[in-house]
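I have a structure I would like to understand better, so I am pasting it below and will then ask my questions one at a time.
A single protein chain has been removed from this complex, and every other one stays in its place.
By letter and in written order, the chains are A and B; residue numbering begins at 1 in each of them.
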Amino acid sequence: MKLLTCPMNGTRPLSEFVFGGEYRQAPDQDTCTDAQWAAFVHNRSGAPGDKKEWWYHSPSGTWFIAERNTLTDKVTSTYLLGQKDTTQEAGK
Amino acid sequence: MIFRTPKQVGEWVNRTKKINFTFEGEEFSAFEGDTISSALWAAGQKVLGRSFKYHRARGVLSLANHDVNVLVTDGIDTNIRADVVEVKQGMVLTAVNTSGGVKKDKNSYIDSISPLLPVGFYYKAFHTPRRLFPFWESVIRKAAGLGIVNFDYPRILKRKTHSHCDVLVVGAGPTGLTAACTAAEAGLEVTIVDENRQLGGSLGYNRAGDSSVVTELDSLMSKVASLPNIKVMTGAYAAGYYPDHLIPIVSEAGINKVRAKSVIVASGAFEQPPVFRYNDLPGVMLGSAAQRLLYRYAVKPFNNGIVVTANDYGYRVALDLFQAGTKIVALVDMRPTGSTAYAAALAKRGVKVYTGHCVYEAIASSDKSGVRGAIICAYDEKQSIALTDTKFTLECDGIAMSAGWAPAGALLYQAGTGMQFDYGVEQFVPSRLPNGMFAAGKVNGIFELEQRLRDGVRAANDVIRHLGGQAPQNDVEKHVGISPSHAYPMVPHPKGKNFVDFDEDIQIKDFVNAAKEGFDNIELMKRFTTVGMGPSQGKHSNMNAIRILARIRGLPVEKIGTTTSRPFFHPTPIGHLGGRGFHSHRLTSLHDWHQANGAVFTDIGAWKRAAYYPAAGQSKEDAIQTEALAVRKTAGIIDGSSFGKIEIHGPDAALFLERFFTGVYTDQKVGSCRYVMLLDETGVVVDDGIASRLADDLFYLSIGTSNAAAVYREMQRSQQMWQLNIGLVNVTGAFGAINIAGPAAREILSTLTDLDLSYESFPMSSVRESHVAGVETRMIRVAFVADNGYELHAPMGQIPHLWNALIEAGKKHALRPFGSDTQRLLRLEMGHAMPGVDTDGLTNPFEIGADWAIKMDKPYFIGQRSLTILAKRPLRKQLVPFVLAENYKGEMPMDCNLVVDGRDILGRVTSISYSKYLDRCIGFAYVTPARKEVGSVFQIRADSGALVAATVVKSPFIKTLKGA
Partner (left out) sequence: MPLRLLKFALSKEHPAPRFFKSHETPKKSYDVVIIGGGGHGLAAAYYLAKDHGITNVCVLEKGYIGGGNTGRNTTIVRSNYLTPEGVNFYDASVKIYEGLSEELDLNLFYSTRGHFTLAHTESAMRTMRWRAEVNKHVGVESRVVGPDEIAKACPQLDLSCSGQAPILGALFHAPGSVARHDGVAWGYARGADRLGAEIYQNTEVLGIDVKNGKVCGVKTNKGYIETKQVLSAVAGFTPRITEMVDLETPIVIHPLQACVTEPMKPWLNTILVSGSLHVYVSQSSRGELVMGSSLDPYEVHSTRSTLDFVEGLTSHMLDMFPFLSNVKVVRQWAGMADMTPDFAPIMGKTPIEGFYLDAGWGTWGFKATPISGKTMAQTIANDSAPDLIHSFRLSRFEDYELTGEKGAASVGH
């Protein structure tokens, strides 16, 4: 089984995690058109590539963001939403 | 045991222990340590199996589980791989896939009609006329298949174990052993795995007649034994490669899942058969199989043999056979030049060597049970044809074949290794290894023993450096000199039966013909010919198939590529993979009570819930009506401990709820309860429940059973995004809940608490914290099953005490327990639609008439924006409460019966039940908006097709029908 690193609990087997879909920014619901909103709730960027995704570590109840390439299934970084450690990435 | 030799150095059999068994009704004896095949071969038994398609007689081919010539059944288990499974005392064995025994298989006629069965024949016939296909299908199905499944075979629950190591070495041949020792000496935790029951790989049997090489193996083995940080797993195979270096190791005992920091694949190579007519006769075997028979089991492969070779390995085999006392009639070398390294050794022993010759065909003995000779021809290596005008016959009773190798690279492929064709060794070798994967030895294109040992050290050093240690970088030069594999060891024959894939009976012409029909891509060819699709998954056939296709297309081999390697390396038992099985259930703290009181249980989400409590001989329907009546007339009590229970703490708790649910909570008074409804962003109803405000900064949420975990998860996600000043606690397992309801509920409760239960001070939709039966309890007045109901939430461990106190106090009020099925009826009587029952994955709140629960004037809630869109669109369906006619006695419609109008489907029933209390059939159904008004009549089509009239009424039913 694949391993995934929870930013709070370290590297754990994938069976402990729930996939939460791509992390997406909603359009401003007060100003967007109905079509824009319908597109937001239904459409997805399905093409392969580097994605920011929601993942949930079930035993600890931790939601976090994983940056993952959906073609290679390689995870480059995981962090709590809004807490990406950019210094670490620069050092890599 | 007429073919048993005197003791061989390092043999695997224990001559002091004799074993008796039967095969096809005949009695045989063996030594402990023999495999089924070696024991039979020792006794001179050569027809050991029948082939899959043509039912041809088959004997030993690889003796290594690289083919399935010999599959047997012991009457209990089937498809036993006789080549590698040890024979046991008292076994009663027969070959699978025969009709009337392996020697006189009645289905062997299929071999003689094989011209009628060209490649892909089953695509070309049997389908017209259509009505006859089922007949032909049945014939074909019966002819196909291997063993017969034993329906009484016990379920075997194999334990799974887990382990971790710094480096997993796959293959305990000389390369793997050297690598393991080097890594272990550097302090790494090493696991080495090998499918054979003893270490050593080919070092144990590839001796070229000189058994002194065994001392080399002995010294390697003692070195392994001296290193405590090497864990040895023999009789176990690495079944596949999974991401992040997870490798299941399969042995008789079960599966050990190894998570390795790095992997050295030193799995060697599979010997590949040269392809000539009748290369499948019993007695024609791979050179390495002959060596295994000889040195592992001390069985002489044959007395009077021919060795046909297309590399130097055949010479080594010949020397081994010679040493064992086999007369070598001739060594036939398909290469024009022969072997410079070994020619002299054979000449010295008087072995006749024909270079530039091939076996054109093997000659079957009169009963086709073995070989009696071979037709030898000069071989034009450039054109890959036999020069038949030169043919002559040699008599023999066996043929050993050596033409080359295919890397056992399954794990490498599965890990995503880039492989390229190396013409120096005529095989695919790794060119780009994934992080943490290493290859060494034959699988890496390194064949000479000295070099392999160096390659093992090299790979171990690479691993040491990969893991952050210090080790020299010692590159091992590529193979030089004569290739261990021949580029094209094929001998065409106009009559065919020159087999490439022995599992599937595929001959050279099958590839040619498949290509003619357009299946000239390796994957298409595989699918059309079925090459490599048998149980041995191409171990002995894929490489030759690629070579043949390359010739057909006039392309270099690397342009053909390989088919995709998939787990498993060897077929792996379902019982091993399934393990012990695991079904998780959640039980409430009252589970034992329910059980003791005769509850029937139902699964709701992960929970086991009491559905109803039938008295002896009472029907489900009766039990439910009785329980429901108790609630209406006196009092009932239900274990609601499985409800989802979530606490929201903090100054922003109300704000959080307002964003998460459809209602308004900021102005909710402490001590009051409000309905909550959760939508998803598309506006679909997900769940509902009750929010009780216990303090300004504390809400206690109770929601449905099955969605609780998912709802809590979504709350956590929302909080991550919104970053409000709150904390969330899922207390579903920490708190239990009891609902006591009915006219007498208040009175029963009042005997156990000091709290003022008067309707004025504890009105509907309010919450109080108090002691009940000495237990600190959150009491919620809700009207889910009855107007006069109390939900009592308390720590799960104290629920039984509370329950028993209530039951005791309720005795004089005829308090009855009721289950979740009864609850469904009660809530229906109360007119409550239930998410998941009366809604589906697309239902929006407008469709269930829940507009009242939607507060659109809030700044935001989940699903709000979609509702503004949906509100502009015409309703497509509407959930309505309905009744059947008074005293309706006809066929009772069921949930999911359709509401129809002629050919049109207007909707469906989502809930329907007879209510004894109301003496009426009541329910919910979806109808088109045109029929939603009270008094509308619509037709439900019951199971039999009968149309049942239903009338829309106002809900709650108990008010409408009883005025209660």
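As a convention for this text, a contact is a pair of C-beta atoms (placed from the backbone, for glycine too) under 8 Å apart; a residue touches a chain by one contact, two chains touch by 3 or more.
Computed from a prediction, not measured in an experiment: that's the story for all the values here.
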For this session: Could you tell me which shown chains are touched by the chain that is not displayed?
Result: A, B
Exercise. Which one, B:Val92, B:Ala125, B:Met764 or B:Val937, makes contact with the chain that was left out?
Worked result: B:Ala125
For this session: Identify the residue among A:Val18, A:Cys32 or A:Leu81 that touches the chain left out of the display.
Result: A:Val18
Exercise. At which residues does chain B meet the chain that is not included here?
Worked result: 52, 77-79, 113, 115-118, 121-128, 130, 133-134, 136-137, 140-142, 144-156, 240, 242-243, 246, 248, 257, 414, 509, 512-513, 516-521, 523-524, 527-528, 535, 537, 564, 566-568, 570-575, 577-579, 581-583, 602-603, 682-683, 836-837, 840-842, 866, 869-870, 873, 894-898, 900, 905, 908, 941
Exercise. Since one chain has been left out of the picture, which residues of chain A touch it in the full complex?
Worked result: 1-2, 14-15, 18-19, 22, 35, 38-39, 42-48, 51, 53, 70-73
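Methods note: only the chains that are shown with their structure count from here on.
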Exercise. Taking each chain's centre as the mean of its CA atoms, how far is chain A from chain B in angstrom?
Worked result: 28
Exercise. What part of chain B is in contact with chain A in the complex they form?
Worked result: 242-244, 246, 681-682, 712-713, 716-717, 720-721, 723, 730, 860, 864-866, 868-869, 872
Problem set entry | Partner chain B, residues of chain A touching it in the complex | 1-3, 18, 20, 26, 29, 32, 34, 37-38, 40-42, 54, 56, 61, 63, 73, 80-82
